[in-house]
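Report on the following structure.
Of the protein chains in this complex, all but one are displayed in their positions.
For clarity, chains are labelled A, B, C and D in written order, and residue numbers in each chain start from 1.
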Amino acid sequence: MLNVDIRHDFPAIRLNIRFEAPEGITVLLGRSGSGKTSVINAVAGILRPREGKISLGERVLQDSARGAWLPPRERNLGYVFQESRLFPHLSVRDNLLYGARRRGLGIPAEFQELLQLLDIAQLVDRRPAGLSGGERQRVAIGRAMLAQPRMLLMDEPMAALDEARKAELLPYIERLSKGRNVPVLYVTHNIAEAARLADTIVVIDGGQVAASGPAGDILADPEVAPVLGVRAAGAIVQGRVVQVHGDGLTEVAVDGGRLYLPGCDAAPGESIRLRVEAQDVMIALERPVGVSALNILPVTVSAVKSGQGPGSLIQLANGGMRLLARVTKRSEAALGLRVGLPCYAVLKSVSVAREGLHRVGGDRPG
Amino acid sequence: MLNVDIRHDFPAIRLNIRFEAPEGITVLLGRSGSGKTSVINAVAGILRPREGKISLGERVLQDSARGAWLPPRERNLGYVFQESRLFPHLSVRDNLLYGARRRGLGIPAEFQELLQLLDIAQLVDRRPAGLSGGERQRVAIGRAMLAQPRMLLMDEPMAALDEARKAELLPYIERLSKGRNVPVLYVTHNIAEAARLADTIVVIDGGQVAASGPAGDILADPEVAPVLGVRAAGAIVQGRVVQVHGDGLTEVAVDGGRLYLPGCDAAPGESIRLRVEAQDVMIALERPVGVSALNILPVTVSAVKSGQGPGSLIQLANGGMRLLARVTKRSEAALGLRVGLPCYAVLKSVSVAREGLHRVGGDRPG
Amino acid sequence: AEPIRVFAAASLRDVLDEAAHRWAARAGTEVVPVYAGSGTLARQIAAGAPADLFISANTAWSDWVLGKLNKPAPVRSIAGNRLVIVVLAPGGNTGEESITPALFGPRIAMGLVEAVPAGIYGKQALEALGLWQELAPRVVQADNVRGALAFVAAGAASSGIVYQSDAAAESRVAVAARFPETSHERIVYPAVLLEPDRAGPFLEFLSSSEGQALFASFGFLPVQAGSG
Amino acid sequence: MSGLGAEEWQVVWLSLKIAGVATLFSLPLAILTAFALARGRFRGKALLNAIVHLPLVLPPVVTGYALLLLFAPNAPLGAFLQDQFGLTLAFRWTGAALAAGIMAFPLMVRAIRLSLEAIDPGLEVAAETLGAGRGAVFATITLPLMLPGILAGLVLAFAKALGEFGATITFVSNIPGETRTLPIAIYSYLQVPGQEAAALELAYVAVAISLAAILLSEWISARVARRLGGQDAER
Partner (left out) sequence: MSGLGAEEWQVVWLSLKIAGVATLFSLPLAILTAFALARGRFRGKALLNAIVHLPLVLPPVVTGYALLLLFAPNAPLGAFLQDQFGLTLAFRWTGAALAAGIMAFPLMVRAIRLSLEAIDPGLEVAAETLGAGRGAVFATITLPLMLPGILAGLVLAFAKALGEFGATITFVSNIPGETRTLPIAIYSYLQVPGQEAAALELAYVAVAISLAAILLSEWISARVARRLGGQDAER
């Protein structure tokens, strides 16, 4: 459990950040320049905020009221910096093992596995100078992980990586977080990545926490959407696989009904997380006929957020499930959308983006 | 028209790259470490390949056979480096205007517009040292663009940017390329970004060109998919808006039929580009009934690529339109899929990813 | 009139400053003394330095200069000196007979015995007295007399072999003994008159009884006019 | 320091002039040499490097003597400069500046070279792609980024030039008002017993001057460092 409550002034921006990150993966989301790196630096002990308190479980990392301050080296965190910061005079191997050696550990058991996973086995004898951007970033990820940290801080670690690599690495990070109980503080501006990984999401805007809480709640919050960019708005839906049909469609039970997903390789009984982008949800007052009859859920309007542009965001709920829908203001008026209105959410099974598909509690090798 | 034909040896990898980039935006796609930055460096004149020839239109940039070599400063290119490379001793303003000043131009007319677009107006008097990762990258983009280059080289320029910013910048790059006729060589590992931007795609793998050609052809080529990562495979479909229906669905004519798209704000008559991911396409031997009846297109199997994993990639064609479908090997066998087989592609209207939606020839302010 | 440039051995500084001062008052001609090691000055004169008069600390360098000049130049000694043994004050006497190894203590400061005039004379004297073999290991050599004197004044050396003129000016040392004048070559300061028209009268002044008295008052030995 | 007479002030002023001229005039050449040594690939680079270091290795008197042999009015080079350009170095303050400059040269070159070698070549490359020619890259990128080294070089060289004694007195002698610098004046005082106080007074002046120069340079380089900014300056 990480507790952050800090205030700090930069010439151009004032940071005032307070959030709690329970176990698991906490994603800091926010636009460029909003203060994400500054927060993670404060947790790492690299930025010493003017005032505030940071604690990780029982350990107080900083408490300006009591003058307490733990230097970075004693915080035992693994930090993947936004700009890699490899040691230029050390080989890739020595970079990777730097933390383990400083902490007096031998070569960690997962060294070889991680080399494979990061596809850097062929680089170990080289020095950082000639590495490509992505290679540097992969080595930096490995370096932080091999330090056997108590907590992992990752500042846009995947920004330079291709989808294939990313797809292999994300499950590894999940395993680390859930399997080994290493909490992760993860900065990204990619909402799909956040939806994929996050247990908790903290949205930062202009140096302030715009919202924070469980990933599902935050992503379905229409108030948060404008901060992240309306384009990227979408909700996370928890479901359980009921059956895999012969035609390849997977039937998933969610609050309010059943969804049918193509190309999902989950087994019956498994819990999965689905991401439904707001732009993929239509609202109908009557159960539509003749359109895709597969994924239609009865819902109630639970929140309405009219933006400055031509669009509105409508939150739709059924039990614990929440969806976001993006509609035009004209539609909003035409349909008379208001909180409490019962209606139907129309979504295509395939609107469940692949990247947002996520096994909860799964622990297979990546 | 950029012509590249180079060979160069690094200790760990041999580059042998040959491609042509016609007008417009050419995207270099490839995994980390495949050689993308090296190629762009060769075009910029930063890497001097052992042998080869590079020409841009009439101008020969390098011709090792004739010993010709144009130094970087005379190539008149704008290069957005992977690692920003801002001048630490200059203010953001002086960084931005560096190229214009060197080339004896005044403050370019688009200076203010670009400051707004990149959201860096408030940074102009600061120095690079305190900037956030995304801020640095935005300044670097501005710096390259303001040098009024003959060609723009961009090495993963958006990697550090949030979706909102990206969504504003991508159209600007398109306008620059099409409106002002500045060719762009754009490196990315993000296939959606490539699909959104590319006129031409060059896929690089292990220092070699794995495929190159018009974006639609390359993305629909099942042979290319494994290089890029099967997860990300998908085709681009050209269409023309026929009608916007009262229920918000936009009807788009494509070769082989009509598609219905929600939430698309294009006007009738406009040409648009749609992206259909392979995992969102199902194949049916009979026209399905009871499923989404909206987006079903009669097609013929035009290529089959069985991968090493459990999946196969099937290319489906109708006229000039090509789709990719990802199916399991079992399905492939069960359906007896082979080249020439007529069948139906079932795709949900919403599977047309928002990011892949692209106005062709549109020129609105970002 | 143009000032007279006198290139003089650095150890002559005090007395020549005073002489220059008096001459300027007397003749209305400024005398600009230029002090450095005799060898340095000699080389500069040979290289064309604008010197009117050269006063060397030994005949080796005055002879050398004469050899390099392409015209004859008059030379005369304008002062002499005595070689003395100094120890840290208080202490010492001024006898000549009592020069024994014990008098020198464990460390003897001298000028460079192969290069600096006072060192060369000192070595000659010790050899003449039959002490060199025994004392040589105790000798520490400085780059000029002044350095040797400083070793004694600082207490780093137990004794030093310096000029009487130096000993007179340093209050922290006392003269323990004087070498017999016969134990070494005669110590003279030869003056080479490079520009007789300009510096001749000043040289005459130095050789005059007033000039010689001045030298004597700074601890030098006067010389008979016309000798050297 | 209230005790400084007109003659002493003259010595101070002359020393400042000589050290200042020596330092400023050798700067461009030092930058050039640092460049050649850091970036150049040519035969004889090791030799150039050795020559630059020579004044450090040799006893100053030898350097002064060599200068005397080269630039004396009777020497071919000295006569040539005299005839062709009316430039006399021997026994002039200009010669003192030359001697001081040469003695300080290796210090200046090293400092500048170190700074030069610490510059990320990627920045110069970036400037080139933005259309900067060699000269412009140098003037707008390399030179400003070399500032810490240039400043350090200037301070070292100025201090060294201020303290230079052996080569100066050997080459240009000890002529009051022309070549009698602070160290030479101090030496002259030290040559005569009992003048330690006067020597000490001048030594104080030398220390005060160099302290001022050092403070000035630290102030400037703090500003330069602030401009370049630190990665984690906020910590």
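One rule holds in what follows: a residue touches a chain if its C-beta (ideal position, glycine included) is under 8 Å from a C-beta of that chain, and two chains touch if they have at least 3 such contacts.
All of these numbers come straight from a predicted model, not from anything done at the bench.
Residue D:Gly149 is the one among D:Gly101, D:Gly131, D:Gly149 or D:Pro193 that touches the chain not shown. The omitted chain makes contact with just one of the residues D:Leu29, D:Val57, D:Leu77 or D:Ala139: D:Val57.
Considering D:Gly131, D:Pro144, D:Gly166 or D:Pro193, the position touching the chain not shown turns out to be D:Gly166 (whole complex).
Which of D:Asn49, D:Gln82 or D:Gln195 touches the hidden chain is settled by the complete complex: it is D:Asn49.
Hidden from this view is one chain, which touches chain D at 46, 49-50, 53-62, 65, 106-107, 110-111, 113-115, 117-118, 120-122, 125, 148-149, 152, 155-156, 159-160, 162-163, 165-166, 182-184, 186-187, 190, 199, 203, 206-207, 209-211, 214-215, 218, 225, 230-232, 235.
Against the chain not displayed here, chain C makes contact via residues 37, 39, 42, 60-61, 63-64, 107, 109, 112, 114-116, 139-143, 147, 150-151, 154-156. Where chain A meets the chain that is not shown, the touching residues are 44-46, 71-73, 75-79, 81, 83, 85, 87-89, 98-99, 102-103, 127-130, 143-144, 147.
By definition in this document, only the chains that are shown with their structure count from here on.
Separating the CA-averaged centres of chain B and chain D is a span of 56 Å.
Computed centre separation for the pair chain A/chain C is 90 angstrom, with centres defined by C-alpha atoms. Multi-chain contact residues, meaning those touching two or more other chains, do not occur anywhere in chain C. Multi-chain contact residues of chain B (touching two or more other chains) are listed as 83, 130.
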